[in-house]
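Right, I'll just put the structure down here and ask away after.
Of the protein chains in this complex, one is absent; all others appear in place.
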Amino acid sequence: MLVDLIQNTLDGLTAGAAYALLAIGFTLIFGVLRRINLSYGPAIMLGCYAATWFHVQFQVGLLVLAALTLAATVLAGAYVERLCFAPHRDRSAIAAMVASFAIWMQLEELATLVLPNHLYAFPALYEGGPLSLGPFTLRAEALVMFAVTVLACLALQRLLYRSRFGLSVRAVIDQPVAARLVGINLPWVFVRVFAVASALGAVAGYLIVASAGQVTPMLGMWSTLKGMLAMMLGGLGSLPGAIVGGLALGLIEAHSQWFFGPQVRDLTAYFLLFALLALRPSGLWTTPRHG
Amino acid sequence: MAKSALFLILALASLPASAQRAQAELACTPSNTDFAYHCVVRLSRGGQPLPGADVSVGADMPSMPMAHNVRPVKAKPGKAPGEYQARLDLEMLGEWAVKLRLRGPVNDQLILHYDFDEKGARPVIRSGRLPRK
Amino acid sequence: MSALLEVKDVVTAYGKIEALKGVSLEVQQGSITCLLGPNGAGKTTLMMSTAGILRPRSGSIQFAGAEIAGAAPHAIVARGIALVPENRLVFPGMTVTENLRAGAYQRADKAEIEAHIERMFARFAPLKARATQLGGTLSGGEQQMLSVARALMSRPRLLLMDEPSLGLAPLIVDEIFRIIAELNKDGTTIFLVEQNAHMALKVANHFYLIEQGKVTFSGDPGSLAEDEVIRRAYLGSARA
Partner (left out) sequence: MDDYVTGVLTNIGLFSFLALSAYLLLIAGEMSFGQQAFFGVGAYSGGILTAIYGLPLPVAALVAMLLGSLCAFLVGLPTLRLRGLYFAMATLAAAEMARILFELFRFQRQIGGELVGPDGTQGFRGIRWVFERGVEPAGYLALVWGLLLIALVVFLLMERSRLGATLRAIGEDPDLARSCGISVERFKLGVAAAAGALAALGGVLFAHHNTYIEPRNFDIMLGVHSLAYALIGGLGTAFGPLLGVMVDLGVLEGSRVFQGYRMIAFGGLVAILLIFRPRGLLDEKVVHWLRARFS
């Protein structure tokens, strides 16, 4: 029983690490633009599909695949920003969101046109079996996932707290009007935030498909939903919250799956989100806001 | 051989269950065009082949059946009694809900779930307990 | 003296409602100019229009001879205008030092920025003790100081101040006005929006009265009896 609990916790944290990465990207965009980007996941999916296409054609190596995923995702993200968010900057949040939904349809169709099968193999990160630690097992991919997530968080932390770009990003999240008043060029910040968020999403997407060993068109919707869910659990627009929310989502899913099965797993996550919104809409983890 | 045996078992199993309602089975082979299939529909009622029906064949995507669907086509009578032939022009591979509209001896609508890939189409059997990816 | 800021026939609207119905005024180089008027007269709208947050529907705003109406806020900051906004709007989740650094966002001289921050700490002593505290945890008066210091970090030629005394205790209001006079003595031109007409008239060289989106009076302190100014600044002449 205890062994199972700990094993579930390990599995949950692994999944949670991926969710956290997805949520950070999602939160960056939401925090800075105050807009929901439904095309966030589909852009990641398109990036993974582009890499898979290259793999099918030319059998390229792991690092090249990762680079391709990154480049294609950032490109798709830039396209989404130009078409769905730049034109709606001072206008309706709903229109921007619906536009990002329309582009979602486009990206998904594009991906399935290039690779029409429902499922494609994606080269695994590590071919061997799971590592065993006493009674527990841990997949090598899980370790990579953790390591990369931690590294990505550290890099983001450095970027946000040690650079001029980071200062502008935090200023816009904190108090958008004041950010404009101190002379921050908002459109330019948005473009770069999209690039960073897309890159983080690409890292998450690459790790997810490489540990699953396959890509499906479901990845788009799945990434958007998980990223949004984790962001909401952690509190809208808070970056530390996104990490906590991602890990919490992973843990909740792993444990409720073990206790109640896969359908109840999803049910629990949504129920929690609903209850949280109804009872504590500012999220579990929020930065102090006065004045 | 094995396939026809399976067909027989299925037909027998449903014999007492539905004396009135029509049953259908689908066999599809890919055509030269992408996502297009030559399909044979076998209609039966009470275990007996059901000829002479007016059959139109369409297909929906399970999520978004109202927007993602295939223009229904009229099926032509096939080689054996109770067999009907139609060409299905799908938009993509994967799971489709094939929709048969029957008129004539029966007036009914049947929905069959098939998974389409490069080789053909297989019926989808979902346990309902598998995790969704 | 020459006009540093020249506002001519500016109309700014929210949807169909015109908040500014053709406002014209001037701010002389080196002066403290004050804009007085009741709530909803369009004072904040004029400040936001000058800083580029709001886009005027028509009219011209000239700063040091260049047209800035409709320009983006970051371009206006680059020209040398900084706004201390109504309600202060400090960055609540950033430390006091980071708030100041954000104020110097457009400057590239890193060492000089840090030295400038130290000078700000010397001038606004209460901020120094709170250097590593989050902006959101400061008291109202401290937030106001931070907001002023942050605006100064961009080294503006013209400082716009929107209701700097709003919601502050009288002692702190005195302190804020002492700072305003001091900044002006150091060469910064100041354009001030105030409800506290009594304090504003003490420091201003020139003042305007704005009522319902229009300038209704312009003069030097003393050109209109103070109680008349105060009455109109609070109530507006229409309702009197």
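Going in written order, the chains are labelled A, B and C, and every chain counts its residues from 1.
One rule holds in what follows: a contact is a pair of C-beta atoms (placed from the backbone, for glycine too) under 8 Å apart; a residue touches a chain by one contact, two chains touch by 3 or more.
Just so it is clear, the model here is predicted, and its values are computed rather than measured.
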What are the shown chains that the left-out chain touches? A, B
Cross-chain touch to the chain not pictured, restricted to B:Ser31, B:Ser56 or B:Gln85, is B:Ser56
Contact with the hidden chain (one of A:Leu10, A:Ala67 or A:Leu83): A:Leu83
Among B:Pro65, B:Pro81, B:Gly104 or B:Pro123, contact with the omitted chain is made only by B:Pro65
Check each of A:Leu10, A:Val98 or A:Leu115 against the chain that is not shown and name the one that touches it. A:Val98
Note that chain B touches the chain not displayed via residues 16-21, 35, 56, 58, 60, 62-67, 69, 71-72, 91-92, 97, 99, 101, 107-111, 126, 128
Hey, which chain A residues sit against the chain that's not shown? 36, 38, 83-84, 87-88, 91-96, 98-99, 101-110, 112-113, 221, 225, 228, 232, 236, 263-264, 266-267, 270-271, 273-274, 277-278, 281
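Here, only the chains that are shown with their structure count from here on.
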Where is the C-beta contact count highest, in terms of which two chains? A-C
Taking the mean of the CA coordinates per chain, how far is chain B from chain C in Å? 74
If you look only at chain A, which of its residues touch chain B in the complex? 112, 116-118, 212, 216, 218, 222, 257, 261-262, 266
List the residues on chain C that touch chain A in their complex, please. 51-53, 72-74, 77-78, 82-83, 85, 87-94, 98, 101-103, 105-106, 134-138, 140, 143, 150-151, 153-154
Hey, which residues of chain A end up touching chain C in the complex? 164, 167-168, 170-171, 173-175, 177-186, 287-291
